[in-house]
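Before I ask anything, here is the structure I am working with.
A single protein chain has been omitted; all remaining protein chains appear in their positions.
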Amino acid sequence: MLQFLIRRSISAVAIMFLIAAFTFFLFYAVPQDFAALSCGKNCSPENLAVIRENLGLDKPITTQFWDFMVGIVAGRDFAVGHCSAPCLGVSFKSGDFVWDSLMDRFPLTLSLTIGGLVIFLLFGLGTGMLAAWKRGTVVDKLASGASIVLSSFQIYLLGPIVLGIFVYSTGWMENPKYVPFTDDPSAWFIGLLIPWAVMATIFTAQYTRMSRSTMIEQLQEEHVRTARAKGMSQKYVFFRYAWRGAMIPIVTILGLDLSSLLAGGVVTEFTFDLAGIGRLAVESSLTKDLPLTMGAMLFGAFFILILNILVDIAYAFIDPRVRLS
Amino acid sequence: MTTLTKVEDAPNPTGSDAFLSVRDLRVQFSTEDGVVKAVDGLSFDVERGKTLGVVGESGSGKSVTNLTILGLHSPKTTTVEGEIVLDGKELITASEKEMEKLRGNKAAMIFQDPLTALSPYYTVGRQLSEPFMKHTGASKKEAKARAIEMLDKVGIPQPQTRFHDYPHQFSGGMRQRAMIAMALMCDPDLLIADEPTTALDVTVQAQILDLLRDLQQEFGSAIIFITHDLGVISHMADDLLVMYAGRAVERGSTREVLRTPQHPYTWGLLSSMPRLGGDLNEALTPIPGSPPSLLNPPSGCPFHPRCTFTGEVAGNRCADERPSLAEGRAAACHLSGEQKQTIFIDQIQPRLR
């Protein structure tokens, strides 16, 4: 198991390196003068030269690549100051370090993800399992029906409706806003309640459907029948035998969903006018702020890799066949 | 040969001392395509400590019957009618709680494929201990001691260490032994073995069959042994029930049924089966056609579309009238006792040499 973890971590680092290299060269394949992009509309040749030197664009591309990679690992110096590791470069537009901009936005994205996750796991898995338990009854039909309807909704539709009801017409709540948890936990909670609820509704619907169908599948497994033939109670069989097997597909999907949420829930952030990583990435790409785009992408790739490893570890915990092979 | 007397499929009037008694069992599933009559009017008895062999092909209703005895069918899509009495207790009307107390305790099951029938997520030891703790109220430690004792009894080497292994770490034969050990944990009075050796290799099958027989002597359980293989059953069962299309078509002691079979289907099974000692110049005689769909079973005798002897019965009785199965040694067939005897001696027996 430890061997497996070490091997996976080594390969994750290698993949991260490859992704960084790949994006770097894609970045240079763009036929644009980055200095000009950074300089703005009324740019004098002198300014341009200074910017080139500051960004290191006057050096050969291999040197630039080396500097870029070293920067990620050990940090590097720019004219504007020292950029400590992991250094992803300097934003063309704001002149800030990319890493700092990402870190500015990350707490919000993390808060959105965690809050949503708790809600949709609780409700999604709960409803799904209840529907599987009561398969064929009114409860099941209601849950399945509602989940199909709700999972076809979109955040950008549901969001404004909820805002319209709870904020604009009744005034029960304020517009969603982000207050750091460390500043004021209750403000943090209240400020994000609507985005969480809306985001979680759609995920809840998806997780209800998935957990219901995997539970039903598992309940038909032969080893589940054996457990019943031994005289174990229905509840015990349901939670010990069937649930264990149902966890595997759920963990797989959860890993994928989480990594994309952590890389930035673009739609949620725009819908509720919140400034998270997703929004940063989209805006940077609209303004052709390439270092920032690249940084956001690498940041997302990092989560995909980490969650991949976490999912594999989870498999090993759930299924001894994985652990012992 | 016994002469046949017409007796209705009614509860045994003499009040037999059968340990398990099934009367006029009907099991139907509702599916998208319609209602499947999986079991249609089945009656049989199992005596204490004896083995009843249930023989039939896929779709004959043999597995369904035995899942129904323990109430393991899906209650929402299945309707069960008739009577199942185990040791004086009616099971069809019993509550789920009562059934839970019975399963794995008084009556246990062994399934066909031990790889899928044991949970991959828990150790063999835990899966063995669970029913013992539940049914006897034993502590974890006591259950472990019992499990190790049983693993040893069924021939698993180093049972103390194997206790902590997972099923996938066992070989196929060892898994089936563990399954048997699990079924015997609470010393059940009835053991239902559903094709317990079909997934195993021949040499391992021989080991497991002998093991089951020897264990039965020690534990004194009654066994219902379900199989499609007449060869396997001939060494295991005291009595035999041949099933076709959800009905019992022949019943008797194993010796009687295999040496002087009376039903055309049993004749067909026996003469289509190659044997090691058989005459190589005698071609196999297959049963024509294929088993019927239980969505729409044939009228009258369910075997009549594949039967080569319908011409011997006057009129259209085979297609119109369902032959009944008498008590005791009997076959559900419209041929007269004399006809059966002549056909068997003249046409069937020569093929079985």
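For clarity, chains are labelled A and B in written order, and residue numbers in each chain start from 1.
Here is the rule we go by: a residue touches a chain if its C-beta (ideal position, glycine included) is under 8 Å from a C-beta of that chain, and two chains touch if they have at least 3 such contacts.
The criterion applied here is as follows: contacts and distances are computed from a predicted model.
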**Request:** Pick from "Imidazole glycerol phosphate synthase subunit HisH", "Dipeptide ABC transporter ATP-binding protein", "Phenylacetate-CoA oxygenase, PaaG subunit" or "Protocatechuate 3,4-dioxygenase subunit alpha" the UniProt protein name of the chain that isn't shown here.
**Result:** "Dipeptide ABC transporter ATP-binding protein"
**Residue touching the undisplayed chain, where the options are B:Thr78, B:Thr285 or B:Gln339** = B:Thr285
**Prompt:** Pick from B:Leu25, B:Leu102, B:Val154 or B:Cys307: which residue touches the chain that isn't shown?
**Reply:** B:Val154
**Item:** Absent-chain contact - pick from B:Gln207, B:Ser253 or B:Gln339
**Value:** B:Gln207
**Request:** Check each of B:Gly88, B:Gly137 or B:Pro274 against the chain that is not shown and name the one that touches it.
**Result:** B:Pro274
**Request:** Identify the residue among B:Leu67, B:Val232 or B:Ala331 that touches the chain left out of the display.
**Result:** B:Val232
**Request:** Pick out the residues on chain B that sit against the missing chain.
**Result:** 57-58, 152-157, 171-174, 177, 201-207, 209-211, 214-215, 217-218, 228-232, 234-235, 258-259, 268-270, 272-278, 280, 283-288, 290-291, 352-353
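Going forward, only the chains that are shown with their structure count from here on.
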**Request:** Averaging only over C-alpha atoms, locate the centres of chain A and chain B and give their separation in whole Å.
**Result:** 55
**Message:** With touch defined as at the start, can you tell me which chain B residues reach chain A in the complex?
**Reply:** 70, 72, 76, 96, 100-105, 108-109, 111, 113, 116-122, 127, 130-131, 134-135, 166, 168-169, 182
**Fill in**
Note: in the complex, chain A contacts chain B through residues 135-136, 221-234, 240-241, 244-245, 318-321, 324
